[in-house]
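One chain of protein is taken out of this complex; the other chains stay put.
Right, chain A next:
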């Protein structure tokens, strides 16, 4: 028996997950081989928009080792339509999304036919023998042209390329942006473009479907095994209890594996038709073409203010690219951002209007931050411009608008109640870590001397909404599911603890953080806790991992389950110690009789007594386990201040990040090492949007960034060390105080970097550089700036 004295929560425990990952003993989906398993390959459309006039797979069937081949037409009656769980408006245009195209293709890479063979190379070879005749059509690619009269239509039967328009207007509650604009002393109007990004998780998606005897076991590289199980049942007509979904080790997601994919359904259909296990593992080229992309919005922003810097209103008009269909939560992504265009500020008036548009491109959907990075980018860029317009330091113009510590809880113009935060503290720390004043002085010197390498400082004071989500709010936003999360805790006879979580980690270290929480709550050793997840048979209930929700929602469920177990153990311990439960205190990992601390029983003692069940108190069941489901009443609101100093070589357009400071307040921290890692990775992805990455379709609708040759996530040589620090203002809305950290870096970093570049180049008349800010674009912006 081990009794732990030290608090585990707050300690930078090394990760339990690492042992298998650093030795190659990991169970990625593609590592799994089943007896009799077949391999599937998918033929994809080379056209962005075309009619399929004929398709013939018979020659493929004659190829060696081929077991089956089929087309969309072959499964048209049974394949159904892939789901959109977030139809954001009542009148949303929501076209069917067949897993396999039947008579038309609507984006480059859409699946049109499959081959199933004994081995993967035979399946891929046989794709060449499939004969498809296409009648190419003019694709719709430009967002604004798609909305214009006379545009070709992605879905001609729908009569429009517009999917929906969603509006929020604070005028309904009294204060409108038009009134604010009429009285404005300063107006900042800007257009920002969120380029299309590719999540680029490192593990390509993979799925295996074992049809068993009508009882399907499915392994998938997914973030959402539980949601996937529900949709498999709904879409295939298989009774839900006959579907088991397992997300084994999953190699990253970033929202990119928050999807019910064509490939998952096609593999299911193949396995069901053939009656043998079928595996599909995509190539990276498949990932680029077919896994959903992110961002891709045009943002028209108008900020109105008084000359003292007080913002009087913000209005935002968005056009969001849905791609050719609606993804699982795609329409809702900009709506998540809708609550964030006021950021940390006390704006009194706000109008938001978003139009979702179809184009002949792969769907967009959640990518790290999902709507919130876009909102934060537009807001923080505009705040910098407001400061310049008024001759105010970018920090000062923000400070004049942000919510003060003593003003929490604060109801924002978007209707959310921020529970806690300390923007002054985070900003003060960031300024000190950067050496802000000294860098400003250096900037002035470089400007005065006409140094060809100019210095810029970018600011981003962000907040975000985490912990998706209160089910009632999701319902009000027309999201199909709830946002609760669940946990189960069982103490085994020898005192070891098994924990089941409904969240589904894919790199975040839940096994470690959950063990730390349980160790403290139950007074057991960190190593005596096993965390089970990602298998709907052992973890039968849950809503999975996205939106920085796992700890902020699932962690609370875990604490509540632990406390139920502890309460029951207290009753048992009191019986063993022949005292009243009220006489016991739980301290030092054991129940101790007040005033007689040597009289003690641990959770393990209680567990064994319960297991033996020889002498239990009346009415106590012979089990020491409990589960809990937590539905948050509100979101959590991490915040922080990120500052970035860049050097821009005005001769070449090259941007070098000289120093990057991230001060994040994610509330209480369970494991600071993991939190810092999340910040590093998030900032890297935010920098990548600012400087490196863009998914590009050419004028024919061909994805020209179809591999890592052309779509270039940053390498180690492309990124700086960052200075990551924290302030800690606990969430007040639940017992754990945590706020979520998964998306913070990606939200904060992009505007910090671009603000820095623009700041460096203001003397050249530069007000914007389109992302990614490549040397060529920076160079052109300088030349177009009109200043010397």
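The definition used in the following text is that contacts are C-beta pairs under 8 Å (C-beta built on N, C-alpha and C of every residue); 3 or more make two chains touch, one makes a residue touch a chain; residues count from 1.
Methods note: contacts and distances are computed from a predicted model.
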Protein name, per the UniProt record, of whichever chain is missing from view ("NitT/TauT family transport system permease protein", "(2Fe-2S)-binding protein", "ATP synthase subunit c" or "Proton-conducting membrane transporter"): "(2Fe-2S)-binding protein"
Selected from A:72, A:109, A:176 or A:204 as touching the chain missing from the view: A:204
Full-complex contact with the absent chain, from A:122, A:220 or A:689: A:122
Sole contact to the chain not displayed, among A:26, A:195 or A:774: A:26
On chain A, residues whose C-beta touches the chain left out of the figure: 14-15, 17-26, 28, 30-31, 64-65, 118-122, 124-125, 200-204, 249-252, 254, 283-285, 506-509, 673-674, 676-677, 680-685, 707-709, 713, 715-719, 721-722
